[in-house]
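A selection of the complex's chains, in situ.
Per-chain residue numbering starts at 1, and chain names A and B are given in the order in which the chains are listed.
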Amino acid sequence: MAKVEQKTTLAKSDLRDALREMLLIRRFEEKVEERFRAGELPGFLHVAIGQEACAVGVCRALEDGDVIASTHRAHGHALAKGTHPNELMAELYGKQEGCSHGYGGSMHLYDVQRGNMGANAVVGGGLPQVTGAALAFKMRGEPRVAVAFFGDGATNIGTFHEALNLAQLWKVPAVFVLEDNKWAESTPESQHSPIGDLSDRAKAFGMKALKCDGQDVEAVYKTTRKALEHARSGEGPVFLHLDTARLSGHYIGDPQVYRPKDDARRLRETRDPITLLRDKLGLSDEEFQELDAEVTAIVEAAVEFAKNGTDPAPEDAMRNVYA
Amino acid sequence: MPELTYREAIRDALVRAMRQDDDVFVMGEDIAEMGGSMGVTQGMLAEFGPERVRNTPISEMALAGAAIGAALQGMRPVAEIMYEDFMTLAAEQIVNQAAKHRYMSGGQVSVPVVFRTQGGAGWSPGAQHAQQLEAWFVHIPGLKVVFASTPEDVRGLLWSSIYDDNPVVFFEHRTLYGIKGEVPEEIEPIPLGKARIHREGEDVTVIATGRLVHEALAAAAEAEREGVSVEVVDPRTLQPLDEEALVASVKKTNRAVVAHEAVTRMGFGAEVAAVLQYQAFDWLDAPIERVGAKFAPLPFAPVMESYVVPHAEDVLAAILRTVNKKV
């Protein structure tokens, strides 16, 4: 556990790495939007633009062996948890080289080797499985933590309540990460939750709740470390409430008719986690451009990789139905 | 006659019912400002306001249950479950509650509620956003089950469903929302339990639902070029099932194909085949063919997805098998 103690703050170089990762996610998502609009990507896609600091802050705080379960808005989590952009992009193109070998798609990204238990297209669907994974860790005495991502909208579904209740009752090493972007699709928080502060959801289970600014990657990192320590030490699960912002539509192509025109614009100006971190680090335009060029090249390469990937054979559809 | 899309036809039924009847209202996730994830309820918030175009949190179970409770008190709610896959979350309320209240109370109450939902593959949403689960609800006494395939049908059947005093599970198909068709100026209610013969034929009867009605019609046209005359029948209501019409058609053609997008195994086609082989045993000149999705979850990659779900060519192949023709 010595390693745990050491990693409670981030050195400047770590922050620079975090920025790079966040920027990679941003550029990746922008590219996905572009390629979707160009008609190259099938399916139904949700980008995490604006929520990069949540994914990166949480995942950087994890130890080897810790696992995550993700949501429909899964790309950022997957990249932050270590899935190579090539494999992720290949998945979005439906290729065998994809992280789910073309069977999953945007909402079903898996990377078991790197601790991603899977993204879930059913809101709340992954939460009890995180409780169960943490239970397995506990029963086997392994010092691992299972982490669930979910959104504010997910706090309304019964699955959420049952999963958290069970986790607290059994004091399993789990962290439930609420990415509170104030929207569930077109539904603003005021139309889906009758409480001002979603941290209050944790009170129904007596679960320890921590809250921080989800646009500040350092805060997310530090608060996650605290949560992990609590969970790992056997004191039970933690509800980790991240205050974040959705800077794009709900899905790619969402005209956002339901959203006040200046809401996203205002948020982009004041709550963009990348701008915030760049300013905090005092990066010059040049330095930033350099970083940007670097990650942009990675994203371009990912598209190349994906396009050159192998299409599954039609009959491959009959594989993997059973073990 | 005006032309409406399938989507507009649904909306038309909802809007007209809400105009004439205060007890009718719609509820569901993102149905208000956004007009529904499929755009069905677009514009309705402006006309009817947030009380009657009621946005709900992501709570499939409670929204279904609240609709049932309101129906028990005399309202006629139309609840939307965004994807059929999420019917699994509302199943308790629909199956144990809505379907059984009237019965368990010995006839004291009725539950005039409609659960609208949709699904369907063909756009690579993956395994959790396109399942076809209509067979589940056909198995449950107390529910009526509708699956409409054309604008005219969807409007007339939704109308009848809203005014039926029983819970109705109303299936729509994702890839049909954009199709256009003529509809009568005034709504003509279509009675639940009446099949529709889309095309008459002599050699084979294809019984198809949802998207497969259109695939079947395409296959029938193709078969005709091969010299095979195909009758295409859409039961439209899966429960109560118009067994009479299906059996009559098969007694005429002596051959049957059942086609739907849902997984073949334990799909609705199994029930139809079981009914037909029983009631038309002596008339059948060939085994009843079933066309449905192969036995796999829906894969993401388009080539695989397309392989799993059935198309016109699969219906055609089945037609030709029944008449023992190779192409």
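Here, contacts are C-beta pairs under 8 Å (C-beta built on N, C-alpha and C of every residue); 3 or more make two chains touch, one makes a residue touch a chain.
Source: prediction; values computed, not measured.
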Per-label copy numbers for the whole complex, where each distinct chain appears once: A x2, B x2
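Basically, only the chains that are shown with their structure count from here on.
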Once bound in the complex, which stretches of chain B touch chain A? 29-30, 32-35, 37, 55-62, 85-86, 89, 123-129, 294-297, 299-308
Any idea which chain A residues touch chain B in the complex? 42-44, 91, 94-95, 100, 102-108, 120-125, 153-154, 156-159, 184-187, 191-193, 257-258, 311-318, 321
